[in-house]
Structures are given as structure tokens and as C-alpha cells.
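The complex appears here without one of its protein chains, the remainder shown in place.
A and B label the chains in the order they appear, each numbered from 1.
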Amino acid sequence: MDAKPSHLRLEPLLWILFSAGGVVAAFLIPVHLFLSNLAFPLGWLKAPDYAHMSALIAHPLVRLYLFVLCAVPLFHSAHRIRYTLYDGLQIKHLNEVIAVGCYGGAIIGTLAAGYLLWNIH
Amino acid sequence: MKSESLQARYTLNHPRWYRKRVSTYWWLQRWEYLRFVLREVSSVFIAFFVVTMLAQIYALSRGLEAYAELQNWLRNPFVVALNLISFLFVVFHSVTWFGLAARAVVVRVGGKRVPEILISGGHYAGWLVVSAILAWFLLGG
Partner (left out) sequence: MAETIQLEVARYSPESDAKPHFENFEVPYRKDWVVLDALNYIKDKKDGSLTFRWSCRMGICGSCGMLVNGEPKLTCATFLADYAPAPVRVEPLRNFPVVRDLVIAMTDFMHKLQKMKPWIIRKEEKALSEGEYLQTPEQLDVFKQYSMCINCMLCYAACPVYGLDPLFAGPAAIALAQRYNLDSRDEGAKERFPVLSQHDGIWGCTFVGDCTRVCPKNVDPAGAIQQYKLTAALEWVKSVLMPWGGK
């Protein structure tokens, strides 16, 4: 537990991303999941039609919002899943593989979200 | 008169300490640990939501038929069940997160710490307001 030599530490950054993602997920995801994945497809509430959705998503601010909604929680999940695998399953010898897999997955998801939202006509 | 061979040698006493191995299923051994792991697992369902959201965005960009197809897929009973479970876990994340934030955030007003219930209460109020605004947008307000 001795003090490690100072170099650019990743842990504070990863924790900041994790926290930001947790906040975004906590405030925004429940209502989105309920409406988009349950209430609208199952007809509990009147679903917005294709025209309305297209109009919404054409707006650059909406796209920015969706990007934040998708990208940041991915880092939250990556961080938690990584630690759960590390602690929960005690597979510490795979530590680097897990870390790269988790954060790599989040980065890929972020890039995918950016690409999709950029390319909407 | 001492000769070399009669000199006493002192060795340290090493009692055999017992260390119990931590079981791989340590998280099943106490309710509190299980609750913790469920809270962490909620992050998997958050990632699942993001995937479905990306799928919807992709379908939107591909046109009316693709969008309708995705809506159909969302009506599949297995997918509905998955989304219901996801919804429960996502709400569990929010509820636990507001509790954690109250413990982690210290706001001092007039020399005293703001009580935790006000911090988490503030979060719940914000959650309500944000959800209402989003619902208004999506329901075509």
C-alpha cells in the first residue's frame, strides 16, 4: 500500500465518468425505458408516429442529448461491470483483459452512437 | 564456562494463524452483499437500454419500415419481459443512486451539514421534474 510514483492516473477519470454516467442514467433512463420500450410499443400510451420522431431527431440539440444519454451511461456500466467481475468472481488474473473489454466496449458504443446520430438525414 | 555447543539459540515462535478462504459465492452469504451485487448488476440493464436506444435511432434513420419492424420486435413477449425486468433494475439503480449521492455529497449551510434526506429528496424532486419534461416531449407536447 505504499504511495505509487506519480504519473497520469486513470482511476480518477474513470470514476468521474462512472459518476457522470450514474447521474445521467438515474435521472433520464427510467422514463425513456418506460415510454420507448414498454408504453409505446405495447400501446399503453399513444405512441408518437414516425413523422414526429423523425422531426424530433432532426434537431441537433436532440441528437446531442441522445448522444449524452447513450454514451455516458455506457462508461458507468463498464466501470461497474468491471469491478463486479473483479470482486464478484475473483478472476483477478484477468484484470487487464476485463478492464480493456469493459472500457473498450464503452468506447465502441460511444463511437457507434456518435456515428449513428451524425448520419441521420 | 560456556562452550560453543552449549550456547542457547533463540528462535521466534510462529503460531500458525488461520486464514479462511473467501468463497466465490461470498455475495450470497449475506443479504446486504446480495443487495449490493444486484445494485451493481443493474448496470448491465442500463447497458441493455442503451443498446435498445441505439437500435431505435438506427431504425429511425433507415426509414418507416425499419422503424415499424423494430416496434414489432419490441412487442415480442420475450423482449417485453426483458424490458420489464430492465425497467425494475433501472429504477432500482435510480433509487439506490439517490441514496448513495446523499451520503457522498456534503453540503454545508450555515456551518451545519444539510441532512441526507434533503439531498436525496432533492434528487427525487429533480427526477420527477425531468421525467415530466421528457414525457411531455415524447408524447408530442
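By definition in this document, a residue touches a chain if its C-beta (ideal position, glycine included) is under 8 Å from a C-beta of that chain, and two chains touch if they have at least 3 such contacts.
Bear in mind that the values here come from a model prediction, so they are computed numbers and not experimental data.
The chain that is not drawn here is touched, among residues A:Pro12, A:Gly43 or A:Pro60, by A:Pro12. Interface residues of chain B facing the missing partner chain: 15-20, 22, 26-27, 29-30, 32-33, 36, 40, 100, 103-106, 108, 111-113. Although one chain is not displayed, chain A still touches it through residues 1-4, 6, 8-9, 11-13, 15-16, 19, 83, 87, 90.
The definition used in the following text is that only the chains that are shown with their structure count from here on.
The geometric centre of chain A is 13 Å away from that of chain B, both derived from CA atoms.
By the touch rule above, chain A contacts chain B in their complex via residues 22-23, 25-38, 40-42, 45-48, 50, 52-54, 56-57, 66, 69-70, 73-74, 76-81, 83-84, 88-90, 109, 112-113, 116-117, 119-121. Within the complex formed with chain A, the chain B residues making contact are 22, 24, 27, 37, 40-41, 43-44, 46-47, 49-54, 56-58, 60-61, 64, 67-68, 71, 74-75, 80, 83-84, 86-87, 90-91, 93-94, 97-98, 101, 123, 126-127, 130-131, 134-135, 137-140.
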